[in-house]
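Taking it in order: structure first as structure tokens, then the write-up.
Removed: one protein chain of the complex. Kept in place: all other protein chains.
For reference, chains read A and B in written order, and residue numbers begin at 1 within each chain.
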Amino acid sequence: MLLEVKDLVVSFPTPDGLVEAVRGVSFAVGAGKTLGVVGESGSGKSVTAQTVIGLTRGARVSGSALFEGRDLLKMSRDQLRQVRGSKIGVVFQDPLSSLHPFYKVGWQIEEAIRAHEKVSRAEARRRAVELLGLVGIPHPARRVDDYPHQFSGGMRQRAMIAIALALNPSLVIADEPTTALDVTVQAQVLELMKRLQAELGMAIIMITHDLGIIADMADEVMIMYAGKVMETASRHDLYYEPHHPYTTGLLGSLPQSGHEGERLVPIPGQPPSLIGPPPGCPFWPRCGFAMPKCRLEVPPLRAVPGAPGHTSACWLPLELTGYSVEVDAARHLAAVAEGATAVATASGAEEAQP
Amino acid sequence: MSTFGELVEEVAQEPQLGAAGYEAGVIEAKGPWRLAWDRLRHDRVAIGSSVVIVLIAGMAVFAPLASALTGHGMDAQYHLTGLTSAGVPVGPRAHFPWGADEEGRDILVRVFYGARISLLVGVSSAALAVAGGVVLGMLAGFFGGVVDTALARLFDVVLAMPYLVFALALVAAIGGQGGILIDIAVISFFSFGAVARIVRGQVLSIKEKEYIEAAHSLGAGSLRVMFIDIFPNLLAPVIVYFSLLVPSSIVFEATLAFLGLGVPPPTPDWGSMLQEAINWYNPAWWYVVFPGGALLATTLAFNLLGDSVRDAFDPRYNRLFARETE
Partner (left out) sequence: MSQGPRGEGPRSVGAVGEGGGDRPGVLLELQGVTKHFPVKGGGFWRKSHDAVHAVDGVDLQVRRGETLGLVGETGSGKSTLARCMTRLLPLTSGRVLLDGEDITDLKRSQLRPYRRRVQMIFQDPYGSLNPRRRVGSIIGDPFAIHKVADGAERKRRVQELMDLVGLNPEHYNRFPAEFSGGQRQRIGVARALALRPELVVADEPVSALDVSVRAQVVNLLADLQDELGLTYVFITHDLSVVRHVSNRVAVMYVGQVVELADRHDLYATPRHPYTKVLQSAIPVPDPEQSERRARVQASGELPSPINPPSGCRFHPRCPKAQPICAQVVPRLEVKFQDPPSHLAACHFPLADGEELPRAEAGDVARVGPGDGDRRAG
């Protein structure tokens, strides 16, 4: 495994209480693979990635993150900075604020190279031009001397990708890389990332809220909710054989072609507060299948039989998958209308289709 | 301070959240005033500086008591007990806890009475400057165009004026006949420009918010948008600015008094006491230390409280956390 994160716990002390952003997350990324991390606001998906690369400030962190055999969480700032940028590339959501407005794009790429390798300025510039060409910037030899504001949004994100790839990293962490872009431009950038991965062979951690992007990009998928991993699965299993009711709920919330004008099936209620989150499974207050046990005991990630790599943090029998929310749609809808949360019962389990 | 009274009132109206917030699917959170108040309550600097301010206010209120206890009048001269036989002021001792001045007056009593002038002028000129600044700043920011251009230039002119030169000229013109009202007028005139500028900037940014557009889309008129929708959002920065303006007004007042523009002589005033002390600080250090110390303590306390209030309304961790969860 290229990166192996174990029992990562991240919390932020605030005067309003301890914000438990990440609560025991473990995952692994293989070389050249793409791990999709999906979650809604406050799921801890971004904090997880930022902690691994040492970009969280003022947080209490425990656990381990082995990258090529070394624990990133035990490294000094300088060591981390060496790894970040050379071995691990990072692409953030907002390319405008990630690029410095006062320096030329090419200069910023050169700096990224020269921070890690002793090369001449001419050599760094030659590579900057090459990288801009690689990420599809037209006339790279000319545009290398442009300032970020002279680039369009999509081109800025391409430039960010160029910086992330400058030293041929083995892992790229992309945190909502296309959220700020228009759909037609997003399609271009995603296509670019896939092409570059095929050419250069780096692993990607793709953090997003968009299940559509994951379906397009990921090999393995990890679903996060309230700072915990709910389910991990191969892309195929996640979409066609999901186990966790939160995953089925998310998939059910999406508008689907062929069902226009029909009611969507939302997950009732709201995500829990991260200050003093509920005991037991974090999803039980919104779950149509919740049993008394769910309120009391945190379900561990258990392997789904017959599907390698498929795990689910749910007390429901693992032999069955696809706990469709639709069987309980009527009750959920009533609950939504009342602004209340579905009452926990185990009744849904029998109705679920295998 | 009345603004804090309002704050407390807001807080009192706040409904308490149930303990089982998450069960009802509610993200537990508090209103903006409540959050600020909670932070302020747990801020040691804020508590400490509030205590100092209360003590100074107590000095002002109970100045006659100090007078009664020491048996010394506010501007009575005690040539026998307050001065040595050589005519030098006596230092701190049982009868004169903070010593005496060159006329043999009790410095403690005079510092206590001086707190009255300082606080009165400081608070009321800050209030006047804030009121004027808010009204003019709001008009400029809200209406824009010609109104904005004219008012913004006015603020610039006021801010560009060298107030010390102006004050010296004023001393030359009416020196000695000044009064507390002139002090307040001069101080607030030179302070409102900064407030107005800040308020204008705030209004310009609030004006672009979607909730203002929402108010327009509901058919709300200009006055309603200004007072119902914009004004409440100005309160936090205005409260902060007010608490920072009080100490600078107190210093300004002391400066004016030092230059000879202010309350007429026999009435004690920290600024004029310092001025009179200039010739005596060598033997009579207490003559400088006590009025100066009172001035320093007051302004420092107000400044620290202002900083705390600002942090309470806009703490860094809150912004940090908002980014993490977004």
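Following the convention adopted for this analysis, a contact is a pair of C-beta atoms (placed from the backbone, for glycine too) under 8 Å apart; a residue touches a chain by one contact, two chains touch by 3 or more.
Computed from a predicted model, the values in this text were never measured in an experiment.
Novice: Sort through A:I88, A:I137 or A:C294 and give me the one touching the missing partner chain.
Specialist: Checking each option in A:I88, A:I137 or A:C294, the one touching the absent chain turns out to be A:I137.
Novice: Which residue, A:V5, A:V22, A:A159 or A:L251, contacts the hidden chain when the whole complex is considered?
Specialist: A:L251
Novice: With the full complex in mind, choose from A:L2, A:I109 or A:M155 the residue touching the hidden chain.
Specialist: A:M155
Novice: Any idea which of A:G30, A:P266 or A:G309 touches the chain not displayed?
Specialist: Of these options, the touching residue for the absent chain is A:P266.
Novice: Among B:P32, B:G73, B:G91 or B:G144, single out the residue that touches the unshown chain.
Specialist: Of the listed residues, the one touching the omitted chain is B:P32.
Novice: Name, in rising order, the residues on chain A that touch the hidden chain in the full complex.
Specialist: 40-41, 135-138, 149-155, 182-188, 190-192, 195, 209-216, 235-236, 239-240, 249-255, 257, 259-261, 263-268, 270-271, 333, 336-339
Novice: If you put the missing chain back, which residues of chain B would it touch?
Specialist: Given the touch definition above, chain B has residues 13-15, 17, 24, 26-27, 29-32, 35, 209-211, 213-221, 224, 228-229, 232-233, 235 touching the missing chain.
The rule is simple: only the chains that are shown with their structure count from here on.
Novice: Can you check how far apart chain A and chain B are, centre to centre, with Cα atoms defining each centre and the answer in Å?
Specialist: 50
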